[in-house]
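The complex appears here without one of its protein chains, the remainder shown in place.
For reference, chains read A, B and C in written order, and residue numbers begin at 1 within each chain.
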């Protein structure tokens, strides 16, 4: 057909550095320091163990519904590129990234145990709190990044969201705003193959999620999201681009949600055990551990030592959290932080609750 | 860089058949019957003249704000492919398409003169009424098309929207739903270069709007939107695709809003006269007329006759509309068509108004 | 008659309406294979296939707008918002189109859709999973807003909502999903939309409520009878809009004393409208100010403080007592 082809800029590429067996593609080695490599390893192990611990606590009824991150620990590769004053704009499945950026485990436990206090933001870090309305937070990252640009600062805003989130209008608007205003925002899509029971293939018809970046003429790349080095390398490129004023980047991290969607979910309804097992081989921690062993940075003893160390840390955090609970925080705290000043009629409602509390305590 | 390229299916093409001088690219001739060619011509002239008439009526204060379509008459090429029971899902700048599909001019006048009665849907046609919230109607087309598919019918749903509309989340969601469910929907983007004062280049960073279809793995094409034959050909291909169960299509029609955004707008604030004049050369009617003259289907006399004919038609329609107004429809009609049955408390409000009206009539 | 939870009763309504009318469609996030995150749509996909029970992409405006389209072409979509807290993503589709297409087309088209959503607190859920914002929809002309309170009336009202020729927002009090069982007849049963009911008769004071709060009110009424010998009449609104102001006005005229109870924030909530109607229709009968026992005008806290936020039995009792003591 003699129609004219239109040449489109940008193409979509795929990046993988460490394969499933921990073998490194040397040409692509981001050459991280040994110290950083070890830190990444430790953080991934900590996240895995803490996730397991949370699951236990949930099953024991000590905390409520939460979204496990098992299998997605290589997300740490992305935030490892950031400075504390860069912005992290997470969804609800970035516990590993949050821990890396100072979030206290006891706060995470409190949040999922139903205490607003768990929302505490780690000092010195620009982390937004967990955002549950899918996709909605991506716009905040775009706006923050604009403010950074306007203030001529060097920060970036990195937002995380799932494969399902790419279906939301807000995602589209965020990508478009970010591209139009060329802001230093990094869009990290955690394509973990499932949005609760809906598989990636049914969420959208496109072959990749990365290609959605073309709609906004934004650089987009697909990376092996279980390869912490690939995630790091892609994020580094994107962050550098952002800091040097070259605008936003979209990164699709192909990973897998190895656990339940949330603890209220039963994946047996919609996916096979085999599928899950297929991904065990691609586990981000095992392959990274193999790589470190090959590099002689890691041996059996050190693996054990790391695990013990993080288990100790977790135990301490759980202890601090239990102490927090024992202090049974005042329910009147629900009236805090609504607005800078509580309006009189709400103040009055607070008094109603206070009176009721007093009455309850005073016998009855 | 040794990253792997990902091959994406579909590419974006550009289609133009009649050039600015009315010269036909023979290889691409859709071979329309002379009868249809003449009908298209006549309809375009009618739309142009009616648009001009509306502008006069507006300037005289006889009708209120409306969105002129001058320059976008080739949109008729798209609806010319449809059957009456196909669905037209317009925005607010498809007067030409609406007229083609049975909409009465007197109703259009009534609508913009502030009478809800103007919303009357032409009998026998599945035309949705004008939709003002930008982009929102695209979802209705997707849903209608799904219902068609579910009922195993052969209809299609064709929706129109502007370049600005592609920024709305609803557009994104509609494209995604349509592609995922492979429904017979045709998305016709009237890229008229402006969304009020915002130029296409600032609306989104992508080189074309057509490439946005790639994000949904939907066939997308850019056509010369001032070339009624190209619009027809692209729409025909899309409608055939839809009818044969091959899913949706996105068509970007590159055209130009030669007049004001609405009669409340002053384009001098944001665009140059030269730009507008540049587009006069690309006028969809002049070039089509040239083509018909070259084909010996048209001569001076016929041009004149057509213009007189349509002017007569318009005059009659204006007359019917004036008669409608003289009948000064009952304000109580505002309570009609809220729900199938008016709830008692609204019925009571209707009575309040009725009493007030009676009182007013009965001399204060 | 089988004893059913509200989840089962709603499932029954969907099942039977889908059997009866092949134009009834179910769509939403995870409503198909997963059967919905609360299992309300369980087994529907097995029975009716993925063409009628559709797992959609994750987009609420998309779901609502797509449903509007389906309805325009003659189907009867019953779409789900996974939680009412995400229904505001679709607010513009509901306000601008679902509520208006009948009028805009002078009656040529109409939008017989149902938008179902679990709403309200009490299930120890995450943020955004406990809101009660029925007033948004009740304030929108062209929409109907229904909230059932028991398995049986949930089933009957949902059937009516599906058959209704106009858009119905159907909020399901998720705290009641599995809270108790009730006999639900296998045979078809409907309840008129726009009518409330007397849930308990009494002569001393009227408490007007709906949804999960109704059950706190019922318990409070029992206790007040036991402890104070007071006979509380309880009105269950069932439909928030159009509001049936006849039944509660009539009750108020008898008792002279009224309390309104709901878990939504107090200000600009449904309670205010109830009071306004009472003032308009029964002013001279009111012997005491109408009290509102409601959620506070704050963001509902996470679950540890949720029970202090929600208007429970004690708070209702106190409200009634104050109203009686006035």
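Simple rule for what comes next: a contact is a pair of C-beta atoms (placed from the backbone, for glycine too) under 8 Å apart; a residue touches a chain by one contact, two chains touch by 3 or more.
Since this is a predicted model, take the numbers as computed values, not measurements.
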Chains shown that the absent chain touches, full complex: A, B, C
Residue touching the undisplayed chain, where the options are A:174, A:221, A:314 or A:353: A:174
Touch criterion as defined above, residue of A:91, A:136 or A:167 at the omitted chain: A:136
Candidate in contact with the missing chain, chosen from A:13, A:75 or A:116: A:116
Positions on subunit A where the hidden chain makes contact: 87, 116-117, 119-121, 128-133, 136-148, 150-151, 157, 169-170, 173-174, 176-177, 180-181, 336-340, 343-346
Residue numbers in subunit B that touch the chain omitted from display: 64-66, 92, 111, 113-116, 118, 130, 132-135, 164-165, 167-169, 195-198, 202-204, 264-265, 269-270, 329, 331, 333-335, 338, 343, 345-346, 349-350, 353, 356-357, 360
Interface residues of subunit C (partner: the chain not displayed): 60, 85-86, 88-89, 91-92, 95-96, 99-100, 103-104, 127-128, 133, 135-136, 138-142, 241, 243, 264-265, 267-273, 275-276, 279-280, 283, 286, 288-292, 296-299
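Here, only the chains that are shown with their structure count from here on.
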Contact-richer chain pair [A-C vs B-C]: B-C
Subunit A-subunit B separation of Cα centroids, rounded to whole Å: 44
Subunit A and subunit C: spacing of chain centres that average the CA atoms, whole Å: 35
Interchain centroid distance [CA atoms averaged], subunit B/subunit C, Å: 40
Contacts with two or more other chains, residues of subunit B listed in rising order: 169-170, 173, 176, 180
Junction residues of subunit C, two or more chains touched: 57, 59, 61-62
